[in-house]
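Rather than the whole complex, this shows some of its chains in their spots.
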Amino acid sequence: MNQYRLLKTLCEIHAPSGEESEMKNFLLDYISKVQASWKVKPQIFDGEDLQDCLVLVFGKPRTAIFAHMDSVGFTVRYQNQLIPIGGPDVESNYKLKGKDSLGFVNCKLQVNQENQLFYEFGRGIERGTSLTFDCDFRETEEFIQSCYMDNRLGIYNCLKLAETLENGMIVFSCYEEHGGGSVPMLAKFMYEKYHIRQALISDITWVTEGVEHGKGVAISMRDRNVPRKSFINKIISLAQESSIPYQLEVESGGSSDGRELHQSPYPIDWCFVGAPEDNVHSPNEAVHKKDIEAMLSMYQLLMEKL
Amino acid sequence: MNQYRLLKTLCEIHAPSGEESEMKNFLLDYISKVQASWKVKPQIFDGEDLQDCLVLVFGKPRTAIFAHMDSVGFTVRYQNQLIPIGGPDVESNYKLKGKDSLGFVNCKLQVNQENQLFYEFGRGIERGTSLTFDCDFRETEEFIQSCYMDNRLGIYNCLKLAETLENGMIVFSCYEEHGGGSVPMLAKFMYEKYHIRQALISDITWVTEGVEHGKGVAISMRDRNVPRKSFINKIISLAQESSIPYQLEVESGGSSDGRELHQSPYPIDWCFVGAPEDNVHSPNEAVHKKDIEAMLSMYQLLMEKL
């Protein structure tokens, strides 16, 4: 069986910011089915005190990994208007899907010259209905291409890591693409209950002039936020001593769940570690398979050594 | 006696962001006078541990209602310059009022071509003095028109609701018009002391192409923030089953105390439910009386059923 079948399933799930419950339910179901084969059986935290978030605790955790479950998308406004959820790439004729009380919706995005967004569909869609990209999952020798590699690949990385993880916390968060909001609650949980002070952000970054396809997982030294240098240096040292391919990223923009950890009232260090993609936030996000493998290897190393 | 006399009094109170104490004192006084006639006598929380906020607890609360006490306004800078508090509408000759150590101030706003703001008054006004719109309260068969319907109408709605409320928390917050800052403290109070996980935002929204005067209270499905869909759906279901007129709002901009609840470290769901107005943040904010009635009816329903 194709090893990326799980990733494909994840990419197809409808879970824009605010509607992560379908993803949470899939994960709960998947974990219940496969955890018998995992090295350590995790303690599972979910329910109303965590809203739609999900936390797995393995052994004695020293480090937490954050992977956000939500994706960018669109909300139906009035008439045939759409407004964005997060910052999706927009281009006329992108295929969108969703569901309202009249049934399933498969429509097309239209963008006019003032950059206003509309849908094209045989009937009106109910106000407030959310739409996401229709998934066209493509695999070649070298690449995986699909909508929502950001951040279904970050989730996939966590699920693969979970197979052998002995000590650590895996956190599946909400709302990341649209301003955040679940990390403050999760930071409180991880610090007050487990006194965890280290976090890794399992998320996808951008191919740029400094970070290329196939050259390894990106370790971000900074983005819009500047994390504590001493923690970044510790991670880079561990990477240097290993033979895992990695690339150092330095950006002035971009953000992640790390931002809210940085601003939390807890002394939590954080670092973004993730594969790079191009065609960001479009239906055609492309990631090199070697970078997916390097990402998993790096997480295995860091969760053991940090 | 005119039923909107209380609303008029509220609209006249000088309480720009940072100076809510006059409003708090009025509310404490009003509540002490009328609560004998209320169905349930609330427990009242105020004092330095809540700064200028005020909280009423009725029975066993499951849901909290937030109504902000502050308004937009202006601060005197140097010479005859003004800078905004929040985002007031600006137009030359709007009448402003305030007070400095030399006495009461009744002056006029002037706006130049670079959109810089000045006051016109017979003497200099002391640095840092705050000014608010001079209240011209107008009532017709159908409409109420005044400055500061946003959010004195939200407060009025809470005071009317309080007459019959059996279980619930009413929260009067500060700073909402100027970036917030009191809700983190209030969220901590409501969750840690009462374990409340549901919040309604009693505030005023905009008349738009999708939300019209006289068509009922607006239930906002999203604004700049995207709340958890499952909670919004629960509210819409209750509204559908009722005969109370309501309108669904879907916007990409605008914000409220809900934003800070969303970002708090507590699992608090929130939804904005309020009457629409036009002439937003001007001395001429207009709200249809039917929408004021629908707002109160909807809160009565939701506080019972949620």
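Chains: A and B, in written order; residue numbering restarts at 1 for each.
Convention: contacts are C-beta pairs under 8 Å (C-beta built on N, C-alpha and C of every residue); 3 or more make two chains touch, one makes a residue touch a chain.
Only a predicted model underlies this, so the values are computations on that prediction, with no experimental measurement involved.
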Entire complex copy count, 2 subunits given: 3
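Assume only the chains that are shown with their structure count from here on.
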Cα rotation angle, subunit A onto subunit B, in degrees to the nearest 5, is 120
Please work out the Cα centroid separation of subunit A and subunit B, and write it as a whole number of Å. 37
Subunit B touches which residues of subunit A in the complex? 17-19, 21, 48-52, 75-79, 83-85, 127-128, 130, 175, 178-181, 184-185, 187-188, 264
Subunit A touches which residues of subunit B in the complex? 197, 208-210, 221-222, 224-230, 232, 248, 250-252, 262-267, 269
